[in-house]
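All protein chains but one are shown at their positions in the complex.
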Amino acid sequence: MRRLGPFVLEPRLSPSRAAVLGVSLGAVVFALLLAAAVFYGYGRNPWQAYAQIGRGVFGSWPSFSEVLRRAIPLILCGVGLTLAFRAQFWNIGAEGQLLAGAVAATGVALFLPVPEGWRLPLMFLCGFLAGGLWAVIPALLRVKLAVNDVISTLMLNYVMAYIVEWLVHGPWKGPTMRGFAYTDRFPLTAQLGWLPGTRVHWVTLALGVVLALGVAFLLARTRLGYEIRVAGQNPEAARYAGINFTAVFALVMLLSGGLAGLAGVGEVAGIHRMLRSPSHISMGYGYTAIIVAWLARGNPLVAVFTALFFGLLFAAGDHMRIALGLPFQIVGVFQGLIFFCLIGFEILLSWRVGLARKGRAWSGQIGS
Amino acid sequence: MVWADWLVSTVSRALAFGVPLLWGTLGEISAERSGVINLGVEGMMILGAFTAFAVAFQTGSPGLGLLAAAGVGGVAALFHAFLSVTLRANQYVSGLALSIFGLGLAGLLGRGWEGKPLAATLPSLALPGLSRIPVVGPMLFQNQTVLTYIGIVLAFLLWLLLFRTRWGVAIRSVGESPATADALGINVTLVRYLCVVFGGLLAGVGGGYLSVAYRPAWTEGMTAGMGWIVIALTIFAAWDPLQAIWGALFFGALYHLSYRLQAFLAPELLKLMPYLFAVVVLALSGFGGARWRRRAPGALGVPYVRGER
Partner (left out) sequence: MKRILAVVLAVVALGTVAVAATKIKAGFIYVGPIGDYGWTYAHDMARRIVDAKYDWLETVYVESVPEGEVETYIDLLVRQGCNVIFTTSFGFMDGTLAAAQRYPDVIFAHCSGFKRWANMATYMADFYQVYYLNGLMAGALTKTGKIGYVAAFPIPEVKRHINAFTIGVREVNPTAEVHVRWIYEWYNPAAAKEATEALIAEGCDVFAFTEDSPTVVQVAAERGLPSFGHYSPMYVFAPDYVVSGQLVHWEKIYEDFLLKVYNGVYTTRNLAHVDYWWLLAQGAVEVGADFGMVINPKWEPFFKEYVIAHPVFGRISVYDLVYIRLNQMADPGVTFDPFQGPVYDRKGNLRVPEGMWLSYDSLITMEWAAAGIVGPWPGEP
């Protein structure tokens, strides 16, 4: 029993699903209230603002489709990250793995002489491998050389971003781009189609949902899934059971990075149809996906829905800027608030909170 | 003497560019030594940059601006400490959120401040006597502000604090094994709060240096990724304040050389080096030789709950 201000906390061993959902929703509502204060500060009536955003996002199929489009990379990266997080591997590197996939897809789209019918499937395959192999590096570094996974994956994001910069300024600069730093446009056979009236590259979306199911099956029903969970939850027991850590972590990261790589393929083949500066390819999808996976508590199917939620936030950000005419930085402030609230409310899951009765003995220091 | 020219300009520029890196890194070392990783450096630095500029512009005093920047960096770090120490939230997510939030907030507050010239900038010192020494003078004692020297002195002081005092033992034991420290009667929460907030103060000054000294003006997003180089540098320096000096110099020199060597090497490939080095150095330390030994504090990134292990 601990006290925190006027509250007492009791440890909660395994929170129920209802508690998780309730607390997460509570966090979002709290964040929306904080953001309402920001709207108010800008002279907007918060409730009208929310109504306007809601009408904007849900008002028509084309505008709602933007939620789906933004969710595509988040689903793929997020599902991949749930896999890594289940193995207790902190993969912060989805951003770089996404870019690696985009690079490989561009290579296949522009430079590989293959039959045109094979081009798109090959782009997905190579994008998967590139993202996966880029992610295997930190896996091996951790297993073999005890290198901190958070730091190595984070650093490799920047390495890959500069590699993309170098490619578009240097060897891959497109001759048809009049000297600007872009590759040439992909041929039509390397472009993904859209759902009519939208920009939803549905092949990647379908792939994301199918792979989410696949990863869920892998985790719940296969021997590998069992090994992943044991290696993550109880490394001692896993070692005792003779699980090959190198193989498990390498495979986990190959899949995790591979899924992010597929997201990169989808972005270049479905949206940009070329390789360009990394900050324009990914709107920080790889970083947002960390929250997507974390919020889904490592459950790949739930990650599909949390990804949709963040896709909704991205789309809402667009409406905040245009319909409400708020400065673009407000989107960052808004996102930051939601992240803060989500992780801050986490304590309610590990601790049951009650009001302290007067006169009860002080039973422990805050947080120590 | 062409080599002397190269040496002088490279070291001198490395020092000047290295200042924000050094201040930020010393702050991050302080936080990480106590077991709290703060990925919000970019956010704290940009808030510091805006605050320093706005306060210096209004008051005419760059010193006040830097103090205010330190304060704002400290408050931002306090927020991170509250989330990660008291609420035991995920430190990585909290830090990332702080970076996103800080960039947004600084940009929001800074609207309308761009394009204003700052009359009260932090002056470059020409140390009497020292700046006249051939080669060494222009290399170390010209075109530097007082923050260069304070930063270096601070690195020595932080090293003394961490490795030569009882406080340092307390901080490091909290970072290595909070349960043991707790058992020894050290207030884990207090130590972590102090270290994280101190780190925020330094990051704020590092950001402030950018807007009142290095390039006196405010522009949206002016830290341009420096906070992430700080994270890399902290690892590169093996969580050691003295090595942070060399690390900041080295990264500063790399940045400068990416423009001097442009005819021979693509600048992007030089710019990715700091991040690559951070990984390589960690990997080398994994081979175990004492020479390359670089180990993160044992409890880095792990919230402490009494009674758990």
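Letters A and B mark the chains in the order given here, with residues in each chain numbered from 1 onward.
FYI, a residue touches a chain if its C-beta (ideal position, glycine included) is under 8 Å from a C-beta of that chain, and two chains touch if they have at least 3 such contacts.
In this text, all values refer to a predicted model and were calculated from it rather than measured experimentally.
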Quick one: say which of A:86, A:119, A:142 or A:272 touches the chain that got left out.
A:272
Which one touches the absent chain: B:22, B:120 or B:226?
B:226
For the chain left out of this view, which of B:23, B:141 or B:255 touches it?
B:255
Chain A residues that touch the omitted chain in the full complex
56, 62-63, 66, 165, 169-170, 173, 178-182, 185, 199, 267, 271-273, 276-277, 279-281, 283, 318-319, 321-323, 325, 327-328
Taking the full complex into account, what residues of chain B touch the chain not shown?
5-6, 9, 13, 16-17, 107, 110-115, 117, 124, 143, 210, 214-217, 219-222, 224, 226, 255-256, 258-260, 262-263, 267-268
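In this section, only the chains that are shown with their structure count from here on.
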Taking each chain's centre as the mean of its CA atoms, chain A sits from chain B at a distance in Å of 28
Complex contact set, residues of chain B against chain A:
37, 39, 79, 83, 85-90, 92-94, 96-98, 100-105, 107-108, 111, 182, 187-189, 225, 228, 231-232, 235, 266, 268-269, 271-272, 275-276, 278-279, 282-283, 285-287, 296, 300-301, 304, 306
The answer for chain A against chain B in the complex is residues 4, 90, 92, 141, 144-148, 150-152, 154-156, 158-159, 161-163, 165-166, 169-170, 284, 287, 290-291, 294, 327-337, 339-340, 342-344, 346-347, 350, 364-368
